[in-house]
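Yeah, one chain of the complex is gone here, protein chain that is, but the others are all in their spots.
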Amino acid sequence: MTDLTAKTTEVHTDEERASGGTSNPYLLMPISVLFILLIFAIIRSPSLISSAGIGSAIIVSAPLILATYALMANAISGRGTVDLSVGPLIGFINVTMIQLVANGYIGSPVSVFIFAVALGMAYQLLMGLIIIYIRVQPIIVSLSGFLALSGINLVILPRPGGLAPEWMLNWGSGTTIFSPVLIILIVATLAWLLFTQTAFYTHLRLMGSDERAAYTSGVPITIVRLGAHAIAGMFSGLAAITFTSLISSGDPSQGTTYTLIAITAVVLGGTSLAGGRGSVIGSLFGALNLYLITYVLATFNFGAVQSFVTDLAYGAILVASLLLTLALPFIQRHIRNFSPLLYFVALSVIVFGVILHNTFDYDGLKSIQPVLLMAGPLEAAGTNAVNLVSPGYAKPLIFAALLIIIIPVLLRVLVSQSSRKDIGPLLAIVVAALVLLGGYLLSRGPELPDSGAKTEEVR
Amino acid sequence: MGLDHAHKGKAKTAPVTISVTNVSKFFGPTRALDGCSFSARAGEIHAIVGGNGCGKSTLAKIISGVLPIDQGRFSILGETPSTPAESRTIGIATVYQEVLVADESTVMDNLFMGSDALFSASIAFSEKVKHSATMMQELTGEEIDPFALVGTLPLGIKQWITIGRALLRHPKVLILDESSAALDFDSTERLFTKMRELRDKGTTVLIVTHRIAELIRISDRATVLRDGRDVGVLEKSEITEKNLLELMTGEDQDDSHHLTAPQSVDHEVIMRASDLQVWPGSKPLDFDLLKGEIVGIAGLDGHGQDEFVRILAGIQPPASGHLHVSDRSGNFQPIKNLSDATDHRIVYVSGDRKREGVFDALSIFENMLMPLYREKHRAGKLAIIDWVTLGAIFKRETENLMIKFGVRDDKITSLSGGNQQKVLIGRGFAMRPDIIVLNDPARGIDVGTKSELYKHLRAFAESGKSVIYMSSELEEFIGFATRVLVFRDGGLFETFDRENVDAKRILEAMFGQTDGAGQDSGEHPSPTQAVETDQTRSAPETDGKVIAPSFQNEKEIYPQHMIANIKIIEFDANGQALNREGR
Partner (left out) sequence: MNVPVADMQNGNLLAKLIGLVLAIGLTAIGVVLGFVQGLPAQQVILYAVATFALSAWAWKFYLQQFHTQNSAAREEDGPGELRQAWEKYRLGVLGFVILLAGFLILSLTVEGFFNVWNVVSGLILLAIIVLTITVGKFVSENKSAFIGLMVLIGLFTIGAMNIEGFASAVNIKSILLFAAFLGLACVGQTLVSLLGGLDLSIPFVIGSANVGLLYMISLGVPPWLAVILILLLGAIIGAINGILSFRLQGQALILTLGTGFAISGGTQIITSIGTAYSGNVFGTVPKWLSNLSAMNGVTFGLPFPPVIAIWALVAIVLIVGMRNTVYGRYLYALGVNRTSARRISISERVYWVAMYSLSGLFSALTGALLLGWSGGGFIGVGDPYLFMTLAAVVVGGTSLLGGVGGYGFTVIGVLVLQVLTSFLVGIGLNFEWQQFIFGILILPMVALYARSPHIRTQI
């Protein structure tokens, strides 16, 4: 009765127009934080933008990103499924893999991949079956799994050690961008994006948002929930492989922190822990944000308290982003037609400005005579320009000019496309521009010394 | 009309699509269905009617495959679905009472929920967009963006989404369980049009409803349930209020209400509401409550009467306006929230026991005296409960109300619904209130308990206290309520007092058939005047059988002869016709 009357009141008070809102403000947060952190990181340590810098960033953040994907699959499925056991599960796969490799049971890449993914899926399916048939709250099941796995990990491998399969050893060096880890990451992300296009994903989201509605509409909720767990298990397996390649050994005690940062990343990425909402890009950004936080904090050199500062930061960010989910409905009401992509493009232009500014070779500039600086651009057209002007500062100038052209073109396209739902062409342009710019920056190679970005791994 | 007849002829020969034989369903000790049988044919609109708790929603859920049956047989189109997914493949589409939508997803996804296979979509994306846009346009009459997030849409649209979801499946059997509850008048008309279209195509449309007027207009046949059993099937021509009510209640109501309602002795105002708006935009109302009177509140479901009593009890704030109560020294104090109300000895007793009444896992004793703990304790801030004093109060109240129980430490759930309600009313009385506000307390309790309840409330009012009594069973007011306030569209529509308290006219007022003091206040400034006008004016002359969809001023044409024959109509706040246990 009260339900009904409450509804009636709602109808009367609801000022919203029937057209409703289509915008997704949940990406606002991860994108903003990403760029803020990126600017910070670049200013503090420009070496991030170098082949080695990005390479190590990929290596270090890959397990986290994959763990975040795993968590997201579960979180979308609703019932407050926050898989606390994701960290210990990665550890479990890691230590069992190390032990099996050491004893020669598995060794080839294929067998290792199959083993990791199958183990992750088996565990997650077991968890799913308990949730579905014994009907214990998922959070309790995952907590129980957390404890059991943390314990058994230490039994299997009492202290960090062991050796990853040989073919994996050089993955973790992180000296170049194009490592196998990147391929895993790209394949996983693409797989997720493809997955979001399937009907299964729609079922998953609908079930997560309102399980009763899904059940009564004939969505096979048991299979869908198990599917979500299977996917989570798969990504946990991949996360474990990248984790193993990162540390090149076994470590049974990484559980707690990995769980915490992965949850933080998921929440920060705009996934609703209540279910039904989540985005790949958001999770990716969320995980990258956490990597960047560690990175930025590492540049401050806190000494002995370094890990505590990161703990503090993770905890605070987790709480803050949870609290922010309370404010998001208000934001949603006010920013009706927020376009995450547009926002992303706008901010990335700023960040590229900062990158250019920071990686710009000022020293080279100083050594040049002021007269030359004036004349340099002009003489660049000359036949002997190469001798006179260092390309170190000519190229940025050219790029700046290009930017000046690109931005109005972009804006023009944006305006013309703004009424359409499909933003494919725009996306293509943006991606192309980013790839070009990235390619340019990398082609300049590492100019500054590697300031240990690689060695500081995500704790 | 002619159309209807033509269809009736066709339906007679059409094949039976739903057949339910001797089905029983138990929820623990309660019997929701107890040997119920019924059948429906292709190409008819079949209504399932019955009082509150008669099992009609359970029946709808069984046919949809949500609930498994305990005994009996049933088959729909030759199959017996055991899950909603199975029922969907058979061709059954159900719109449930509750608005079941996924808030985080788009309109389109919600419309096509469950229509896709596990991995591949049933139809192309662009098709889906097109279909959902046209479907929503057709249903709501306005353009809805198929990509809008459902959580941002108003409730009426959400309800349409659930209906649209069912229609998009082109069902062979469509079940609508109280689906017009959240819809406004125009929407209901559009829904009816849709239903007729489907029927003409040979679909069995099953409606489960409490809205008798709607049912009479739309349905081709009706099965009446009572206490989990089917008690009769009415053909189109037999579907009248009289027949329905006779079947629903089982027997003619005996006019045992010869008592006169208590009257205020000194006409002292104890509570005063001025310019009170129940909802933003609804008509403001003024209301004085006198000492020693019982004020009945009535209205069709969702017309603001429920909110009104909640406002009076301080549970929800009014949209605007003021509410004052006279304290013991005669000064008027504002009531802004629940603690103000408690301080000024206003207590609230809800009929929705499970949701806002009992504490499941706690004892009978605790359930009754929980609010008194903070009054009856010792040792100051330590707040040790004075079990002895409370024990005495418990004994007194249980004896007064004649509550039957085993041990006082038994769980409240060991009692029957009627006794649970008595405990809650005892809780109210134990707080020694000046005003007791009851929100449909008689819901689902048996006749004996009900009459005891009236006796206690009468005695309470006669001691100079006041009672606000919201009920959906209109005959409860007769000989019991001093005045009856009828709500419509969030405002006070009509007031009846003393001998004018008459179930028939209250019902008319609820449907907006009387002049209504609330409709044009210039002409009828006071409730009493409105009543007088009402007496001199006859009900609209529509001469009987017209059940055609012609509407003026959103008032439903109500056949005169039907009204004349109404003995009782019971609506609770849900608008569901009430169950009468034990008759």
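Note that the chains are named A and B in the order they appear, and that numbering of residues resets to 1 at the start of each chain.
Everything that follows uses one rule, which is that a contact is a pair of C-beta atoms (placed from the backbone, for glycine too) under 8 Å apart; a residue touches a chain by one contact, two chains touch by 3 or more.
Bear in mind that the values here come from a model prediction, so they are computed numbers and not experimental data.
Participant: Using the touch definition up top, pick the residue from A:L163, A:V319, A:V409 or A:V435 that touches the left-out chain.
Facilitator: Of all options in A:L163, A:V319, A:V409 or A:V435, contact with the hidden chain holds for A:V319.
Participant: Using the touch definition from the top, which of B:D227, B:E366, B:D440 or B:D497 touches the missing chain?
Facilitator: In the complete complex, the chain left out is touched by residue B:E366.
Participant: Could you list which residues of chain B touch the chain missing from the display?
Facilitator: Interface with the chain not displayed, on the chain B side: 61, 66-68, 96, 98, 100, 315, 338-339, 342, 348, 350, 355-362, 366, 370-371, 373-374, 377, 382-385, 387.
Participant: In the complete complex, which positions of chain A touch the hidden chain?
Facilitator: 80, 82, 130, 134-137, 139-141, 143-155, 158, 211-212, 215-216, 221, 260, 263-264, 267, 273-274, 304-305, 307-319, 322-323, 325-326
One rule holds in what follows: only the chains that are shown with their structure count from here on.
Participant: How many Å are there between the centre of chain A and the centre of chain B, using C-alpha atoms for each centre?
Facilitator: The computed centroid separation for chain A versus chain B comes out at 50 Å.
Participant: Mind pulling up the chain A residues that touch chain B in the complex?
Facilitator: Residues in contact with chain B: 1-5, 7-14, 16, 18-22, 198-200, 202-203, 205-206, 208-210, 212-220, 223-224, 272, 275-277, 332, 421.
Participant: In their complex, what parts of chain B are in touch with chain A?
Facilitator: Touching chain A from chain B are residues 64, 66, 84-85, 87-89, 94, 96, 98-107, 109-110, 113-122, 140, 142-145, 147-150, 152-157, 165, 181-182, 279-282, 301-302, 304, 306-307, 351-352, 355-356, 440, 490, 572-575.
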